[in-house]
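The complex appears here minus one protein chain, its other protein chains still in place.
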């Protein structure tokens, strides 16, 4: 395979990230995150977010989500999430197995977002031991449809959850694409709107591997060090995850990567929308384009840049741009489409 | 920190491994292990072990052990292991949380090995629903004391387990050090003596990260693909673990690393045993030296090469050599000891 | 409290059941279900259902459902159920905790039933390790709305599930009320339409305590004896559950109880429907009447026979008749309503 629009995890590693790993490969270091480079990466997060932060570096996105949620739940709790959430439909039973909690899927609007009224209606039966007690709401930002909650939407959700003493969790597997889309700071989109815990995706933005779980309320991280190990997400050579995040943040690689991928999605969107046979199905706000392409086109287009058919019934496809998607590739893809 | 004898996971990454990662960093690849490089690494394992093999590449040692065991157990099963096993004392409650099984710790002999009679006496109450039904025996090779089960010992255990229909599991976090110690092939020490499942440690032998779980009985891996994901051990960019193993095996880096680390341990052992105040406490058969050093020496020695005090009561210490431990370092360490 | 329409578990115990317990209280008996009375009760089930049956007597309804489902699921499986199912909204996280499975709630039609098309659309992503693999569909018969699936509806569901190799589970906490409603045999409504596993409710029909889990496919019960104990649902004095079921079945107490309760619900329904201010919201097919009563009536009516407000928003109430609800009580209740 050369290149694809299938998923941003088809892409490889940013050269600067490999470089940072190489530079960190010197002599010995304490294991399991007790080393200086890990401390330094944490300090970089703190410099952005302010104090009272807790961070754990983990291996993958499922690990990040499940570890974060497990730190604030008892086994009789429930987690509200979108019915299309990665947490609900793409992480097997990892949440149930590791936290024992029940996931309660909620319907989203046409943009794949949870609306405040939907969430509010789902907050029921507090104190009733027969009902799994709601403790967390998890949203994906950007959503699984590539749309981005606005700061106003996030603020409204944060306010509702605070009123009900519910923890606000963000699955941020592509969180930098959302930040780049909104043009704000990461802090403005998370801590400042009332988010309590977030998964910060590294792999899809160009790391070799590695995600971070960030807690804005220190009491939520009371058991973090124990659950980090218990969840099988504690790397002995943690420093090699830490230095990737350090480079990502310090060198603003995230901004370069996310802006580029988002821009490629915009380009793809603007090209495709001019084709009468193509129906763009979701607002394009981050690095994904959702569209219904004539089935007859699929084979030839897949040969140029493979992609996922998102919905077998409607033939809606997902076209996902990465940090290394090029303008030429987009143009080649669109050229084939235009040829029909 | 410059260097240490604390743990082989204090060491960094073999240069050839970083090189292999760099070379694999080209264009796009299918995610979650559906790529060509992962297939190639699996083929390399098969070339050594023969057919009917199943392999999963995972993130860390706890993940490898727990995933392997969970594939062959029901939640009412028990796993026999040494009372000093990493699985029992160093993996938090990951086994209980993910597989729900009970661990039954058994006493080891002076060398840290489980004897056949000990295992046999523990195989009880088959069919009794009140007792967690024994399904797996897990040993560490080398043991946590740095000793190595002989092929005869392994064969005897394998025979006993087969007679009782119990799965033979090896925690091989340092399995290449054992192979180098015995001077046999990896296959001769595992598949050929009746081992069913093994964790193959990559991190401690010089990978950036990554372990493999190998199943010699295909029926044991019936649910592997589902449990791999569910256990949060499935990497989206699996190819970057696979290429490390490919390099490790194809370039025989494992042999170079393990032989060197073992040789350094032998050197350290031969130097220390000449000191009357030092008591070597375990046979030195892989890359660790266990010894009782006078407490008064610890501070100065720790300043040269930090190490773990294994047993606070007896002041027994563990001196662990790595692929990058040098003769000069050993000599510097011993020189300080000699100076007392 | 004298009497209520709140729930059929507010009722006490049928005198014949207490009598059966008293008669069984003689000398000693083997514990944990290895006794003659338990064998006899199982034989009585077999006499009705035919061979190849497995049964476990358990303590309560949640235990029955969770034990049944856990016997046929791996921890990476999913269970489809109605979004109003007791299993989903009234059993805390017992299913997730004990079986680790994901529950996938599906919307019901106006009668609280799952339609075949709804189920069929939910059967997706077979073989995809990222998605919890669907293994069981669970329905409640009667439904939580007191409606009863017809034999045709059950047959259609059974056929669909068989085609997809999905286990058909019935939560039968009030299963005898459904049988009495359909006027068929228990076997005709379960085994004969393709049901694989069912919870047979004893408590609500008039036992002191106790439910049965029945498996129609012996291979589904392969691990039953182990999971029975593991689930904390194995009674040491099992015979005292068994004799209650023996009396329930042999003396046809179930038929008397269920027919009576259903008849009381019909009476209540026919009386209430004549009141213009009352809106009957669900078909009355078993022992429950769902209705919207003017809020102003509630206090006085609750004083006569307490009941549950099912839906705070709509003020819909549930009026549940028991084996010991009397015609006089119904008349007294309706008289107060008529008085407004």
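To keep things simple, chains are lettered A, B and C as they appear, and every chain counts its residues starting from 1.
As a convention for this text, a residue touches a chain if its C-beta (ideal position, glycine included) is under 8 Å from a C-beta of that chain, and two chains touch if they have at least 3 such contacts.
Because the structure is predicted, anything quoted here is derived from the model rather than measured.
Counting contacts over the entire complex, the absent chain touches A, B, C. Touch with the chain omitted from the figure is made, among B:132, B:157, B:265 or B:278, by B:132.
When the missing chain is restored to the complex, the residue among C:41, C:94, C:198 or C:249 that touches it is C:94. Of the listed residues A:76, A:269 or A:290, the one in contact with the hidden chain in the full complex is A:76. Contact between subunit B and the absent chain runs through residues 75-78, 89-93, 96-97, 100-105, 129-132. Contacts to the hidden chain, counted on subunit A, fall at residues 32, 70, 74-76, 100, 129-130, 133, 223, 225-230, 234. Contact between subunit C and the unshown chain involves residues 1-4, 6-7, 9-13, 15, 18, 21-22, 24-31, 35, 59-63, 66, 91-94, 97-98, 203-204, 208-209, 226, 229-237, 240, 322.
The working rule: only the chains that are shown with their structure count from here on.
When chain pairs are compared by their number of contacting C-beta pairs, A-B comes first.
The centroid of the Cα atoms in subunit B and the matching centroid in subunit C are 50 Å apart.
For the pair subunit A and subunit B, the distance between mean C-alpha positions equals 33 Å.
The centroid of the Cα atoms in subunit A and the matching centroid in subunit C are 41 Å apart.
Of all residues in subunit A, those that touch two or more other chains are 91-93, 97.
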